[in-house]
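Shown here: the complex without one of its protein chains, the others still in place.
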Amino acid sequence: MSNEHAHAPAHDDDEHNPHLAHHFDTMGQQTASAKLGMWLFLATEILMFSGLFLAYFILRMLYPEMVLEAHEHLSKWAGGINTVVLLTSSYTMALGVRSIQLGDVKKLRLMLVLTILCGCIFMVVKYFEYSAKFEHGMLPGKFYSAHLHGYEIDGLPHIFFGVYFLMTGLHGVHVVIGLAIMLWMFVRAGRGEFGAKNYVAIENTGLYWHLVDLVWIFLFPLLYLVK
Amino acid sequence: MSTAVQSQDPHPAVEPSYLVSKRGLMSWLVTVDHKRLGLMYLASVMFFFLIAGILAIALRTELFTPDQDFMSAQTYNQVFTLHGAIMVFLFIIPSVPAALGNFFLPLMLGAKDVAFPRLNLLSFYVYSVAAVFLIVAILTSGLDTGWTFYTPYSTSTGTAVITATAGVFIAGFSSILTGLNFVVTVHKMRAPGMNWNRMPLFVWAIYSTAVIQVLATPVLAITLLLLIIERSLGIGIFDPAMGGDPVLFQHFFWFYSHPAVYIMILPGFGIISEIITVHSRKHIFGYKAIALSSVAIAVISFVVWGHHLFVSGQSELAGVLFSFLTFAVGVPTAIKVFSWVATLYGGSIQYNTACWYGMAFLWTFTVGGLTGLPLSTLAIDVHLHDTYFVVAHFHYVMVGGTVVAFIGGLHHWWPKMTGRMFNETAGKWGCLLVFIGFNVTFMTQFFLGHQGMPRRYYAYLPEYQVMHQVSTIGSYILAVGLLWTLIYLMHSLWKGEKAPSNPWGAVTLEWQTQSPPIEHNFHETPHIHGSPYDFPEIDKSAGALHH
Amino acid sequence: MLFSLLIAPAAAEAALPPSNPGTPPMSDSPWSLLPAASANAEALDTLYIFFWILCGIAFVGMIGVQAYFMWKYKKPAHGHAKTSPLTHNGKLEFIWSAIPTFFFVILFAWGEIEYMKQATPPADAMDVRVTGQKWSWTIEYPEVKGCSLTNDLYVPVGKPMRLTMTSVDVIHSFYLPAFRLKKDVVPGRYTVLWFEATKPGLYPLMCTEYCGDEHSSMVGRVHVVAAEEYDAVLAKACELKQGDAESAEDFGARVVTRGGCASCHTTDGTVKTGPSFKGLFGKSETLADGTTITVDENYIRESILEPNAKIVSGFSPQMPSFAGRFDDKQIAALIAYIKAQK
Partner (left out) sequence: MAKVFLNGQPVEHPHEVHEHISPMSTYNGVIGALFVLTGLTFAVSFADLGPASLTVAMVVAFIKATLVVAYFMHLKYDDKFHLFVFLGTIIFVGIFFGFTMFDMKSRDALNDEQETFVRWKEQENAGKGLVVGVDNVPERRAKVLAEIEAHGGGHGGGEHGGGHGGGEHKAEAKAEHKAAAH
């Protein structure tokens, strides 16, 4: 690429930047495109989750007593701990972005490790929560069998647990994908691919991770807390 | 205003074109060149157009007599479902944006490529995977839900609903990625001087489409995911047997699928804006009105979905609201049509094949648009809903609108894409056959629908027979016209004359490079100084009448 | 073949008024094959005609202008003519935005007014209950005890009638073209449709929401009769008792018609959604779980009352239960009828 543009004036150092793709003119253009693309992607994520939130609100509207009764069976403490864990991970992620803005790759890697750690804790808590639900027969839809385990919930709790597993499940999938991306970013950072002028991939990873956090900020009170 | 670009001279082929710049199968399979991807999409959508077209002919043949003829009820139901699903998800939604849009959007903006070329390639493979899923569904136990997958039928039928909806789910991601790519491309990749007021109207149309793709398709994804979960786990959101609400599914589904109608038609509008100006050598009439009406349609399209639910047990109040909003979408659409006709005024119209299709579009789309009005009028819709009137209406918009515009665009840009000229006489015959066949097929169905002929019947009351037979014969004419078009276009690839760089004398940027273009589109980055419709034939001395 | 089975009044149903084969009578209306048989239909037709005149003018005007321009501004044989520099005209654009808007508002308001009339049944309307199922309509008349008809709707002239509808399986749509009315029939909830018939006659009734294999067969008949005859006609139609001189087999044929059995079971050996009655009795069949049964009286009886208990392999559990709809005598006659289909 840089050979192709060898004739370019010397002051135009973007031309020699190995991170600049051939079809962009400047790093600024490339960065701005990547960020706009990421925000549009976040828009699609929000709209996708909105379908589930709408399903939840409609469920509340149709069967209010059942939702209130069923949600008592979710562990507020597990949800609360996970909220704190996820908020912390968002914080470390934000600090990670800040570190690379300042050109500190080492600190970025540390922050990525901390974020990954928090994500893992989140998944572990989730694992215990899910297995408790499985044990109690609080499964979605037609697999619901809590009444056989001595839990009587009036109405149609199988819908509530269906929505619960779907919302937290899809969110969990996003967490896992986020962990994988951060691991990849950790490796790339180790290879020295990022610097104070070239960190849009880290920034986008951060945006994605914050969105995962955002979804949880709404999931937590709606599923675990609200009466 | 000065001329649009600095260099107007025809560009002889001095560099190898994108078709031959790299060779070998692998160079195509892993290409990130938007032009090659456009061609690959074109080949794919044409393949599915052919498949779904054959299914349509089978349906029309079955309907030649009132009784069951050569298809069983189950077969008929599967055939109309697959006709709809393939046409909508694998042909018409990707047709103009992913094939022509991919090819021409960067060219028209003066860019070297789309913003995310690798994402573009990924999008194509995602589309292919989706197609594989749908084909697997067909080859296993088929699909008989109708393309709308209404619950609780789709949660209870025995066919391969999960495989098929997974296919559509995946196709949705391809659509999202393409849309996202185009939005960013339009925002960030414009050539110097290409401000928003100088963008060709095709770009505006593709941009509006891309916005809808980004905003609406995720809801389709979650709807289909919920449907898959409902069918496999029975969670009870949509299925009344489990405590759900089947009309809720319709809300979810149409929140995507009504805007999707505009994903299908808006790019067609863009093509027509290009064709009419170029072939009449006139500046487009009402550039801003047309550009902004595309955006307006895109936005309003999100608040009209309830007109699909007028008789479905939706609340009456919601019906009234949606009816009003549906009329609102008619206004920007009317503005467009009037502006196209006004563009013809004072022009110098050259009747080549693309122009014929443009003129045909004005007829068919006007019929399609006007017949949308009784369907948005609440009380009349109660009678016409789910009858052949609706079938005819949306075929006038989707086939008479989008497909006619698509084929017109294909002819308009064929020399640029392939570097070959096709036979104009053959093209005009093809257009005539398509136009006549199409109108005979679907005009009749308006009358059928008004007489009360319901949709999706494989056998019907004998009173309807004559009109069904006329419609079937029309469909054969249409099929012959389309096959004829395919034949002479293919023929032109081997035997066609070499195309000059700008055979129609157009001003937009894609014509300012050689035919077919080089790999990086332009020899040097173009600089834009004026309108994309500033033709040299325009009589500047005719004065300062209108500005 | 299908429609002759469905639509043709069974010979034994003597209670029905003599009728043509259930097809819509051709009307004298210049623009429609369908008669306008209700107050709503007449009101709507006026709106519809208004709409077509409006659209006709718009279409002819638009295409006329287009054709004129196409002819007038054709490119000369050689080279190009100088073209107009016109790019926009604010006044013109305002006018052609305002005019459609004006007419859209009229159409909307008119449609809205008629729609609210359609949606609001008068308080004194007669009640009828409709249940949609794959693939027939069960229509129940509360005035006549125990009266439940399949695919036959009886309507008196000049009296508002209100249908409260629901479905037991998937979504159907109850469509009365002669009344210009339609409403989806949704499982798990009620929808309401009302009308006041104005013209005696026999009209079609169809399902317009795709509901599976025999969607096309969900076609019934609407009998509009004079108000004074209504009670008698309905009572006769509802009666389902074996006549003194009637054989069990003939009576069974009437039961089959009443139950709408023909939408799934043929008598000529063609297998549709259910097995054909032809040669069915005495046959040995294999169930989905591999056990073998013989089609005898007990099996048929069970299949009527509890249809999905023992499904023969190759068929799907689609049949509705007729428990409570048919009494012992009727079931016995039905069995006799099936026996006779050799």
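Order as written gives the chain letters A, B and C; numbering starts at 1 within each chain.
In this text, a contact is a pair of C-beta atoms (placed from the backbone, for glycine too) under 8 Å apart; a residue touches a chain by one contact, two chains touch by 3 or more.
Predicted, not measured: the structure shown is a model, and the values here were computed from it.
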Query: Thinking of the whole complex, not just what is shown, which of C:R129, C:K199, C:K236 or C:K310 touches the missing chain?
result: C:R129
Task: Determine and list the chain A residues touching the chain excluded from the picture.
output: 5, 8-9, 12-15, 25-29, 31-32, 35-36, 39-40, 42-43, 46-47, 50-51, 53-54, 57-58, 61-63, 66, 76, 80, 83-84, 87-88, 90-91, 93-95, 98, 101-102, 142, 144, 147, 154-158, 197, 206-207, 210, 213-214, 217-218, 220-222, 224-227
Field: chain B, residues in touch with the chain not shown (by the definition above)
entry: 156, 187-188, 190-195, 198, 215, 219, 236, 240-243, 245, 247-248, 251-252, 255, 302-303, 305-306, 309, 313-318, 321-322, 525, 528
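In this section, only the chains that are shown with their structure count from here on.
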Query: What pattern do the touching chains form: line, ring, star, complete or other?
result: line
- line: Min distance from chain CA centroid to global CA centroid: chain B
- prompt: Cα centroid separation between chain A and chain C, in whole Å?
  reply: 50
Statement: Between the Cα centroids of chain A and chain B the separation in whole angstrom comes to 35
- line: Multi-chain touching residues of chain B, meaning two or more other chains, are 244-245
Statement: Shared-interface residues of chain A (touching two or more other chains) are none
Contacting residues of chain A [partner chain B, same complex]: 21-23, 25, 29, 32-33, 36-37, 40-41, 43-45, 47-52, 54-55, 58-59, 62-63, 140-143, 156, 158-159, 162-163, 166, 170
Statement: Listed in rising order, the residues of chain C that touch chain B in the complex are 1-3, 7, 23-24, 26, 32-34, 43-44, 47-48, 51, 55, 58-59, 62-63, 65-66, 69-70, 73-76, 80-89, 92-93, 96-97, 100-101, 104-105, 107-108, 110-116, 118-119, 169-171, 173, 175, 177-178, 180-184, 186-189, 191, 204, 206-217, 219, 272, 316
Residues of chain B that touch chain A when the two form their complex: 111-117, 119, 176, 180-181, 183-184, 187-189, 214-219, 221-223, 225-226, 229-230, 233-237, 242-245, 248, 252, 520, 525
